[in-house]
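Heads up, one of the protein chains got dropped from this complex, but the rest are sitting where they should.
After this line comes chain A, so read on.
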């Protein structure tokens, strides 16, 4: 069948190419040709590289630029570093106005150097060295920095022409490198910001440990300036992440397993964006003491008032004492949450707030913040508790398998369910900062509706995972599917790509 189609395509292809294209791009394209980013809003291509691999990658860019512009690799590095490693962009800029590019990149001075003396710009300095005029001979002159008489041969300068003796340059670089400065090192003359390229620095720097440090710092700066590269934020991890299309998406280090947002390097935070999550975390750091104080670790059962400490991730609570089922967040009857509408994740803004006093407004603002913070914090705690649940599941599976009730494969689904639960709850946790910063609107209503649905399905899943004693696989897998669908739907609609 497929070969026939193929043949007929061939026959008609020279008749009307647009017609043929229409068919090729449309219905009969293979499943693996579908753009995965359209199905999965979290789809992200990245690779984990070693320092050597990244060095090779950077060097390829350097060589490409230096050979196409006929400049030294050292200058190419300065250009690439100051322009975010955009090789093609640099080539076209260089071709249209090389001089402008070099001035903007702090390689060339804006005005051609007139006087070769590094201190020519201010008279007081030259008079300091002119004291030596009597001792001067043709081959010797004082360095403007150390005022020592030096042989002219040991003076050197950058493109700006400010000449200083070798020892002063060396000392200048040493002091800067100790302060952690590398690619930013510039000329010693006052108000001159011409950058010292790598080869200039390395010919003057002798101490092996400082040379190492310099090269390390330079590499670090290059990575920082490269939009497609990021150091793995894991402790003591040497891996670098490379992504051709840098986005605020989840990257996972193959070495230390740290998972983070590629764009900002913080914990992955979809559907919230990088700047919002930063704002939220700062706010939480400022306010957490109050929030901690107000939200206690235990709650009383709404029916029998026995004190309950939450020992699992699930918010669907059942009182040990009176068996009353309620929601941990709102303390309402669990049955009232229903399956359609989970109201408790939504914050009900007081509509008359504009007419209230400043004091009341402040209280309302705190109340609003606490509403979102409690839920954020609660899911974070639930995630930790569910890590323990995962351990319990593992031991339970072990026991079951040992007692010959089911095989390893039969129980595997429960582990998958626990993993999926963690993934879903993680996304749910990060929906709260998003909602907190949303202006009241129909979009916010939609968001909170979807959030509520996700919340409900996650609690269902959590309840089932914690209680899965029998191999009721079908039911659980069904629930997994629903929860994940709710999660991707929310991300598709609200995760800004």
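Keep this in mind: a contact is a pair of C-beta atoms (placed from the backbone, for glycine too) under 8 Å apart; a residue touches a chain by one contact, two chains touch by 3 or more; residues count from 1.
One rule holds for everything that comes next: contacts and distances are computed from a predicted model.
Trainee: Unshown chain, UniProt name, "Ubiquitin-conjugating enzyme E2 N", "Needs CLA4 to survive protein 3", "Adenosylhomocysteinase" or "Eukaryotic translation initiation factor 3 subunit K"?
Mentor: So the chain that does not appear here would be "Ubiquitin-conjugating enzyme E2 N", according to UniProt.
Trainee: Can you say which of A:98, A:147 or A:391 touches the chain missing from this structure?
Mentor: In the complete complex, the chain left out is touched by residue A:147.
Trainee: Which of A:50, A:190, A:203 or A:392 touches the chain that is not shown?
Mentor: Residue touching the chain left out of view: A:190.
Trainee: Which is it among A:77, A:172, A:249 or A:269 that touches the chain not included here?
Mentor: In the full complex, the listed residue that touches the missing chain is A:172.
Trainee: List the chain A residues touching the unshown chain?
Mentor: Residue positions of chain A that touch the missing chain: 118-119, 122, 124-125, 127-128, 131, 144-148, 162, 164, 168, 171-172, 174-176, 188-192.
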